[in-house]
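With one protein chain removed, the remaining protein chains of the complex are shown where they sit.
By written order: A and B. Residues from 1 in each chain.
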Amino acid sequence: MPEQPPSPGEDLVQALVADEIREDVPADEPTIHSAAVEAGPEIERLRRRKGIGFSAWLAIGWLALLFFLAVAAPILPIPDPVQDATPALARQGPSADHLMGLDASGRDMLSRCIWGARNSLFIGVVSVAIGFVVGGSLGLISGYYKGRLGGFIGASLDILLAFPPLILALSIVTFLGRTVPNVTLGLAIVSIPVLARIARASTLSWSEREFVLASRAQGAKHFRIMRREILPNVLPALFSIALLGIAVVLVAEGGLAIIGAGVKPDVVTWGNIIVSGQGELRDASHIVLFPSFFIFFTVLALNFLGDVVRAKTDIRESSL
Amino acid sequence: MRTILVKLIRLVVVVWIITLFSFTLIKLTGGNNDLVSKIIPFGSEQQKDILRTDLGLQDGYFTQYFRWLGDFLTGDFGNYYTPNPQPVSDILGEALPVSLELMIYAQVLALAIAIPLGVATAYKNGTRFDRSTNTIAFGLLALPNFVVALLLAIYVGAKWGLLPTQSNLIPFPLNPIDNWQYMLMPTLALALGQIAIYMRLLRSDMIATLQEDFTTTAKAKGIPNRRVLFRHALRPSSLTLLTVAGLNVGALIGGAVVVERIFNLPGIGSRLTEAILAQQYVAVQSYVALIAIFYILINFFVDILYTVLDPRIRHARAAA
Partner (left out) sequence: MPAALKFLTVLFTLVLVAAACGGGSDKKSSGGGGGGGSSEGTHVEGGKITYGLEGKTTNFCIPRSQLAISGIEVVESIYDTLTEPTTDPNKYAPYLAKSVTPNADYTEWTIVIRDGITFQNGEPLDAAAVKLNIDSWRGKGPVSNVLLLSFVFANIADTTVTSPDTVVVKTTKPWVAFPAYLWVTGRVGIAAPEQLNSGTDCDTKMIGTGPFKLDTFNSATGDVSVSKNPTYWRKDSKGNQLPYLDGIDFKPQEESSQRVNGLQGGQFDISHFSGGVDLDAVRNLGNGIQTILEPAGRMEISQALPNVSKPPFNNLDCRKAVAAGVDREALNQIGNKGLPEYRTANQVFDTKVMGYVDNPGFPPYDVETAKGYVAACKQANGGKFEFDLQSTFDQNTQALAAETKRQLEAIGVTVNLPAPVDQAQIINLAVAGSVDAFLWRNYPGQDPDTMFVWFKGGSIVNFNHIDDQVMNQALDDGRSNPDPAARKKDYETFNKRMSSQAYNFWTWYTQWFLGARANVHGFVGPNLPTEAGTPGDQKAVDILAVYHQLLGLWVDK
């Protein structure tokens, strides 16, 4: 950063609100840590190849199955995850009747994992969707209007980024109450600034492109330029980060549950199932392991797809 | 110098807003009455009135805020309202070093493993070694730290008896070996995800550097491979690594809270989760503010360091 000549106070104020994006670091690195995934060799090969490859289809297949199960949970022929219990069989391992065994209260683990998917994915998808819409819009606006408005939005988002994500979510949930909407809200607030940064960085680079400048020269309205010219180009990057964001939120839900600051324990989420099995690991480890597998494979699939989207849309070269 | 001044002013503003935010959190519990009856559920109306007066709840919002801020800045972080109220500041003195120790260990371990792996995989880009290391790293990213922690505790700690599961924590200066024994599992649980992040980042960064002209020139000049690798390629990449490592502290803090809870480590995370379960909201509020400020300061120093190092490293890169 070259030394700049001293300038009057106004400049200083400008500098305070304006938030430079560092070109050296992909803008998503800071907060979404699993998002800070650089392309692996497979991805590099993918980038060059047509189609998305077997692994990606596997990931899509898993996610599709999971979403289907989550949505269809109430009509699936599975026991109720809360009301159907056989205390006499509590803690029993996997068997033909109960493919994933039973929990410490004698409830079917498969059913609980499926209902857990329903609640955990709800939290993950809705919170990131909020982050996507709100953060995306804010990022777009602040990237497009680079002046005071952009600076102000950028600075406000920086305040949110100044909290360690889990701590921010935890404090919102603790003080508002441990319900699904509040946990969703808490995690949405965490994801807003992250997605906004991506949108902003992406917008900044796109808005200097010739076709945008051309469109502007032709007298197109700002809103139209943003919507028609910039947004379509920003979306892929945002989408790939959003996929990673869902993964992060799924893990965060579990972390909150473990420390007693997540959704209250009688709501079936993956995190809560793991917590309920914490004391049973010695003799009934399946209570912790099965929901952990669900989290693991889902996060893996989301991370992978995020990378694929990034590779396929050449985001690195084009926007960051 | 001017850049640093700008950053400093911005730091102060962000810290100030964070205190405002943290102070406001406690107001989310639903009004003064709710707050008081959560902190002292058992009080009669008269006694609750006394607590209200003591906390100054009758005053206006900003009067309360500035009094709280004044106390906060002078090291009075409020009390645990237990029989003989315990000041939060008393607890901090013991808890802070433990959390710091955990995070430093995790960071050092993660970098110590990630740097050689990152360099090696970049150098052997595309080989089987590179591919398998990358696949493992990708898997690690999807493994939640609480699952790792729980499994370490039950298997490595209890069933195989390899490492102590109880944090009978011995301060490092007294007996480093004992200290490391107790810290090893929590450190591992916290570091695993970070290893993957750093390694993948370093790898792709170095692949890019190795393709740049100056490294090719260096090779052509007959400088040994190792020297090229470490001196000419790793050094520029270390800047990226530094930034990411600094920003990753946010994730590290969240992870530390979870890991401390699982391993019963007497750090800030354990005290924070305790305070949440005891509904000691005054203490929670202080912890949240302190953690956020700590995080901002870390980022600030990394930022400064970056500004200071940047020209030199650029210079080194250009000169090579």
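As a working rule, contacts are C-beta pairs under 8 Å (C-beta built on N, C-alpha and C of every residue); 3 or more make two chains touch, one makes a residue touch a chain.
Just so it is clear, the model here is predicted, and its values are computed rather than measured.
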{"item": "Residue of A:I75, A:A88 or A:A217 in touch with the missing chain, whole complex considered", "value": "A:A88"}
{"item": "Residue touching the undisplayed chain, where the options are A:K146, A:R209 or A:K264", "value": "A:K264"}
{"item": "Residue touching the undisplayed chain, where the options are B:G118, B:P144 or B:G157", "value": "B:G157"}
{"item": "Hidden partner interface residues of chain B, rising order", "value": "37, 40-43, 47, 50-51, 53-54, 79, 81-86, 90-91, 94-95, 153-154, 157-159, 161, 163-166, 168, 264, 266, 271, 274, 277-279"}
{"item": "Residues belonging to chain A that touch the chain removed from view", "value": "82-83, 85, 87-88, 90-91, 103-106, 177-178, 260, 264-266, 275-283"}
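The working rule: only the chains that are shown with their structure count from here on.
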{"item": "Inter-chain centre distance, chain A versus chain B - centres from mean C-alpha coordinates, in Å", "value": "20"}
{"item": "Touching residues on chain B, where the partner in the complex is chain A", "value": "2-3, 5-6, 9-10, 13-14, 17-18, 21-22, 25-26, 28-29, 125-126, 130-131, 134-135, 137-139, 141-147, 150-151, 154, 158-159, 193-194, 197, 200-201, 203-205, 239-240, 243-244, 247-251, 253-255, 257-258, 261-262, 269, 272-273, 276-277, 281, 284, 288, 291-292, 295-296, 299, 307, 310-311"}
{"item": "Complex interface listing, chain A residues touching chain B", "value": "1, 3-4, 6, 12, 15-16, 22, 24-25, 29-31, 33-34, 36-42, 155, 158-159, 162-168, 170-172, 174-176, 247, 251-252, 254-255, 258-261, 274, 278, 281-282, 285, 288, 292, 295-297, 299-300, 303-304"}
